[in-house]
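Complex shown without one protein chain; remaining protein chains in place.
Should a chain be cited, it is by its letter among A and B, assigned in written order, with residues numbered from 1 in that chain.
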Amino acid sequence: MKPVFTITEGMLPVSTSYCPGCTHGVAHRIIMEVLDEMGKLGDAIGVAPIGCSIVAHKFMNVDMLETAHGRAPAVASGIRRAQPDKVIFTYQGDGDLASIGMGEIIHAANRGETFTTFFINNAIYGMTGGQMAPTTLVGQKSTTCVEGRDPMKVGMPVKMCELIANLPRAVFVERVALNTPAHIRQAKKAVRRALEVQEQRLGFSFVEFLSSCPTNWGLNGPEAAKFVEEQMIPYYPLGNLRTPEEVAK
Amino acid sequence: MAKFKLQFRTDFCKGCELCVSACPKHILAIGDEIGAKGYRTVVCTDQEACIGCTSCALVCPDCVIEIFREDD
Partner (left out) sequence: MPEKILMKGNEAFAEAAIRAGCGFYFGYPITPQSEIPEYLSRELDKRGGKFLQAESELAAINMAYGAAAAGGTVFISSSSPGIALMQEGMSFICSAGVPLTILNVSRCGPGVGGIQPGQADYFQATRGGGNGDYRIPVFAPDSIQEAVDLIYAAPPIADKYRNPVMILADGMMGQMMEPVAMPEPRPIIKPEDIPAYKPWAVTGKAGHGNVKNVVQSLYLQPELLEKNTEDMYVKYADAEKALVRYEAKGLEDAEIVFVAFGTVARLCRETIELLGEAGVKAGMIRPISLWPFPYAAFNEIGPKTKVVISVELSMGQMIDDVRMGVCGRLPVKLIHRVGGLVPTSIEVKNEALAILEGLK
């Protein structure tokens, strides 16, 4: 029998603590698949955020460290200096990256730091029980905006890819989704290209994954995937915003 | 003889139904077996009809599904 699809050794053989239908598991897997295919599992250092995925190190089979909320891009900048030859990535959610960590990510991107940030955008705060995120959609309900996000009070949802694509040294910026097989294939390609940009030390690379939070959206897995398709993608368009010519398509 | 074989690590399955929804041949379902995590887990209702598209394995967040092809 020939293998058609087998699980990468980059994922530890343990059940994740994520909710049923949460796409963290998909994001983890495709990142680890790419590192495995590039032969880089032994050279990778991952930086976990505060959020549901603080426990990513229990599932990703690479050296990892935990960080304080929002600080991952600063921590990764420090790691890069101490370990010039390794593959370094941060893996961050909405609150970590777009709220408390907004300063750190903009500065790291602006410096053109040669690590890759994987941004999990599920338009809500997961770990703490469903509060509004900077990425919560207009009219979307959360525990801290029970009547729905009102842009006149709290502004419009933040488009991180568009913000970062403005910075000259952020040379690879792409938004992907994890809600359909086709989107997942595209997402994996973006992960690969981002890590190749890193390998060539061209500048900062950033991939935003539109993701599900079934529990806090009050939807089941397939309904949540539909929410991503019908509500999130129209506001957060998929596609590549920056790419250096040197990276092969 | 089925061309493709699905293997499920049902110990990891949380019955989220993403694979059920993604399968273009509609041959996956949540069965009555309760897995190690306490969820009703995935079963394949018609192994012969599997076309090996890997949609199910792609969307599974829990590394439940592996797919093998019978040697010709």
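We take it that a contact is a pair of C-beta atoms (placed from the backbone, for glycine too) under 8 Å apart; a residue touches a chain by one contact, two chains touch by 3 or more.
All figures in this text were calculated on a predicted structure; none of them were measured in a lab.
All shown chains touched by the missing chain in the whole complex, by label: A.
Listed residues A:11, A:34, A:64 or A:241: the one in touch with the omitted chain is A:64. Within the whole complex, the absent chain has one touching residue among A:44, A:158 or A:213, and that is A:44.
For the chain missing from the display, the contacting residue among A:13, A:103 or A:237 is A:103, taking the whole complex into account. Where subunit A meets the omitted chain, the residues involved are 41-45, 47, 54-55, 57, 61-68, 71, 74-87, 103-104, 107.
Keep in mind that, in the parts below, only the chains that are shown with their structure count from here on.
Centroids built from CA atoms put subunit B at 26 Å from subunit A. Across the interface of their complex, subunit B is touched by residues 1-7, 11, 13, 15-16, 18-26, 29, 180-181, 184-185, 214, 220-222, 225 of subunit A.
Subunit B meets subunit A in the complex at residues 4-5, 11-12, 14-18, 20-22, 36-37, 39, 52-55, 57-63, 65-71.
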